[in-house]
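Apart from one protein chain that is not included, each protein chain of the complex appears where it belongs.
What follows is chain A.
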Amino acid sequence: MAQDSGTRTLISQSQLSRGRGRVIYWTLLVVVVAGFTLVFLGPLYWMVTGALKSGQEIAQTPPSLFPKDPQPQNYIDAWNNLALAKLLFNTFYYAIGAVLFQLVFDTAAAYSLSKLRPIFGNVILALMLGTLMIPAMVLIVPQYVTVIDLPIVHINLLDSPFAIWLPLVANAFNIFLLKRFFDSIPEELMAAALMDGATSLRTLWSIILPLSRPILGVVSIFAVTAVWKDFLWPKLVMPSPETRTVSVGIYAFAGGTPMNVVIAASVIAAIPTVIIFLIFQRNIMSGLTTGSIKG
């Protein structure tokens, strides 16, 4: 972690490693590490331990730093009273489906746009990217009206997981990420496969996809976290208690549940994404920055 490559930044390396500069550098580093830990981990600590306090302890002044008499019962109540197992299962199910749908349809579309040159390919790509400029809130009403009565086939998708999966396929950011990655795969590989008589599908499966594992991982992680974090759309299209996602479920119960139990449920709901982040943080961070334009 120390000394990464020694490229020159705002302040020169020599200034930081000598005399006064060195003292200032180390003081600042300690202050920032301590401050950031307090600001970003502190609230999470407060959340996990606060949910262990009794109703009386949480209302006392000044608040206690450690729960005096830990009440794991709050977590058990949250798990049972809010049917968290069911809510977590639902969310997990929607997340896995979203990953599969996005991987299949968005990868195929990006492959086609990148390598197969369909007619109007550029126009289609431009129209897709254009949707990135339209805020979700603008579309929420017409999208809802469309989902409760699909055009032509007249199917109502309320409470069906497809109401979450299919709109997520229309994700221009993913298609853009995938297409850019496929663009960087040399044409010679494609030509070689063609010479060997491989079909487009075969080329995609045996050449492109194995090379694209990193970007497919990024797209999958983003799909899972997007479903896990989303709130308004699942709240609208999954109205029954049996089909709710975990965030919506906690919100629905928040009114009539003791606040420590709500916080305990919130902690449990946050655990999966935090674990995903800690495992895949490198992929997530690289995916985030490759998506942005180089400065």
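The criterion applied here is as follows: a residue touches a chain if its C-beta (ideal position, glycine included) is under 8 Å from a C-beta of that chain, and two chains touch if they have at least 3 such contacts; residues count from 1.
The criterion applied here is as follows: contacts and distances are computed from a predicted model.
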{"item": "Per UniProt, the name of the complex member that is left out, chosen from \"SLA1 homology domain-containing protein\", \"[acyl-carrier-protein] S-malonyltransferase\", \"L-arabinose transport system permease protein Ar aP\" or \"NADH dehydrogenase\"", "value": "\"L-arabinose transport system permease protein Ar aP\""}
{"item": "Touch with the omitted chain, as defined above, among A:Ala85, A:Leu100 or A:Leu116", "value": "A:Leu116"}
{"item": "Among A:Pro62, A:Pro186 or A:Pro210, the residue in touch with the chain that has been omitted", "value": "A:Pro62"}
{"item": "Full-complex contact with the absent chain, from A:Val23, A:Ala85 or A:Val104", "value": "A:Val104"}
{"item": "Hidden partner chain, residues of chain A it touches", "value": "1-4, 7-13, 16, 28-29, 32-33, 36-37, 39-41, 43-44, 46-47, 50, 58-63, 104-106, 108-109, 111-113, 115-124, 127-128, 131, 133-147, 150-151, 166-167, 169-170, 175, 187, 190, 194, 199-201, 203-204, 225, 228-229, 231-232, 236, 246-248, 250-251, 254, 259, 262-263, 266-267, 269-270, 273-274, 276-278, 281, 284-285, 288-289, 292-295"}
